[in-house]
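A short worksheet on the structure shown next.
Up next is chain A:
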Amino acid sequence: MALPPAKALAAIGVTIREALPEDAVAGVAPRWVALPGSTSEVAAVMRAAAEHGLTVVPAGGGTKLGWGPPPRRCDLLLRTRRLDRILEHAAGDLVARVEAGVRTEALAAALAGAGQELALDIPFEGATIGGTLAAATAGPRRLRYGTARDLLIGITVVLADGTIARSGGKVVKNVAGYDLGKLFTGSQGTLGVITEATFRLHPLPSSRAWIGLTAPGLDGLPDLAALAASQAEPSAVEIDWPGVDAPLSIAALFEGVAAGERAKAAVASLGLGKTAGEPVGGTGGESAAGVGAACRLPADAGDSRGGAPSIAFEPPAWWGRLPGEEFLLEMRVPPGAAVQALAQVARSAREAGDVPVRVRGSVVSAVLHVALPGDTHAQQAERFVSGLRSGLAAHGGRLVVWTAPPDAASRLDRWGPVGAATLMRRVKERFDPEERLSPGRLPGIPPSSGRQSGGGPPSAGRPSAGETPSEGRPAGGGPPSGGGERV
Partner candidate 1 sequence: MTPAQAELSGRLLPILGPNGVITDPVRLRTYECDGLTYHRATPAIVVLPETAEQVAAVVRVCDETGTPFVARGSGTGLSGGALPRADGVLIVTSRMRRIIEIDVDNRRAVVEPGVTNLAISEAARPYGYYYAPDPSSQQVCSIGGNIAENSGGAHCLKYGFTVNHVLALELVTPDGEIVQLDAMDPGYDLLGAFIGSEGTLGIATKITVRLSRAPEVVTTLLAAFRDVESGGRAVSAIIGAGIVPAAIEMMDALAIEAAEAAVRCEYPAGAGAVLIVELDGPEAEVAHQFARVEALCRETGAFELRIADDPAERAAIWKGRKSAFAAVGRISPAYLVQDGVVPRTALPKVLAGIEELSARYGIRVANVFHAGDGNLHPLVLFDDAEEGAGERAERVSGEILDLCIAHGGSITGEHGVGVDKSRYMPKMFTPEDLDTMQLVRCAFDPKNLSNPGKIFPTPRLCGEAPGVRKGVHPLVASGEAELF
Partner candidate 2 sequence: MNPELINDCVHCGFCLPACPTYTLWGEEMDSPRGRIHLMKQYVEGTALTPEMAGHFDACLGCMACVSACPSGVQYDRLIESARAEVERVHRRPVADRAFRALVFGLFPYPRRLRALRLPLRLGERLTPRLRPLLERLDPRLAAMAELAPPVTRRVRLPRRVAARGERRATVGVLTGCVQGEFFPGVNAATVRVLAMEGCEVVIPPGQGCCGALSVHSGRAEEAAGFARRTIETFERAGVDTVIVNAAGCGSSTKEYAELLAADPAWAARARALRFADLAEFLAELGPVAERHPLPVTVAYHDACHLAHAQGIRAQPRALLATIPGLRLREVPDAAMCCGSAGTYNLFQPLAARDLGDRKAEQVLSVGADLLVSANPGCTMQIAAAARRRGERIRVAHTAEVLDASLRGLPPTTLGRAREHTSGPTSAERAQ
């Protein structure tokens, strides 16, 4: 190790600069920022980092960089924004191969030229493909198309030691070898740097139509599960609930040649379904037997509080957007328990002293985001999170805390119990034995206690509550820098 780290990094010929205050990762400031322009440059950076024992946090557009616990340490922030080429769009094969730093908007625009799309709804502007994969972001249409892992067919990654590895390929159907793409989707930058991805695409639907309606409250919610399961085949069914005492907005998306027609049919069936006494929320197999029975509104639907169903060819303003970013939770429950989960949100909010919450997401794929105000009192936040988590657990659900204000974050268990924590830890140890990649950001590993050697039942891998970014330095505390500079 003849050279000091800064010199060694400079010697590999990749763009490296000193970090700026705005480069901080969840409050932890890096020392340097690397801007490689190709997979082999990423590998060179990673080899140099390995040689000098530097910790690395990969970053794309930075839209979700603050999600999850802060890294324990961050010497080098590896930005993929220069990896911004769309390498291949085989329109006839409905496949596209892109570099990780490609912005999702840029990709969408390029694909639209051929009447195609990557059927992921990304709730951010400026998000990159790599970051979208690493955070496993998906939106309303997960109901129809699945999430990022379902659309990814090939991936190139660079490991902590600089090894370049590929899995999958550029054909939709392929079972040769392990699917590293799945493993890296949602890995939060802890296993390696994603540098390239290949996706299966879908034809752009020739038209889209949204049904919009409001329900006065949870009790007045129509049978959305039956709508989702109906043969009218909506692509998404979402709700927006601005507060536990507010009415709920519901929107369902239909895509296809006959989108409007199908939306109308679904609305008609909503009207038809005014049979009193029908249970709301249950989906007995018989009751979901056709479009006619797809969605029933309770008898009071369309009254002064609940608006009549409408059809629009544009989405509502809240569609596909997160309810907030400062203090954001994600609920995942089995679809049959979605309404109970919403009821649990209201109950936990009340029990925590009437915390204001806003809920948005898919009631039928049962992934819902809950936003709290950034100034929520830490104790209240803690009460809300633990109350909601145990309430959801009773229905087989999970609760993840993506972002939280610093004082609340220090008291919160981010992940809750993780079934296979031991196995996850073992995977991490194999891929990154020195724990230099986004250390402390992986579920199941207490961020400051270092590696645990196996043993114990998997459920014992529950992380401890204390997640103080003790080793990280506060944002802005890094060395002063004159900005982009080729060192």
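The candidate set was assembled so that all candidates are chains of the complex that A comes from, given by their letters.
Just so we're on the same page, contacts are C-beta pairs under 8 Å (C-beta built on N, C-alpha and C of every residue); 3 or more make two chains touch, one makes a residue touch a chain; residues count from 1.
Keep in mind the model is a prediction, meaning the values are calculated, not measured.
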Interface partner of chain A in the complex, by touch - 1 or 2: 1
Quick check on the complex: what are the chain A residues that touch candidate 1? 90, 92-95, 115, 136, 146, 149-150, 157, 159, 163-167, 169-180, 182-183, 185-187, 191, 202-204, 206, 225, 229-233, 256-258, 261-262, 282-286, 288-291, 332-337, 396-398, 400, 415-416, 418-424, 426-431, 433-434, 442-444, 457-458
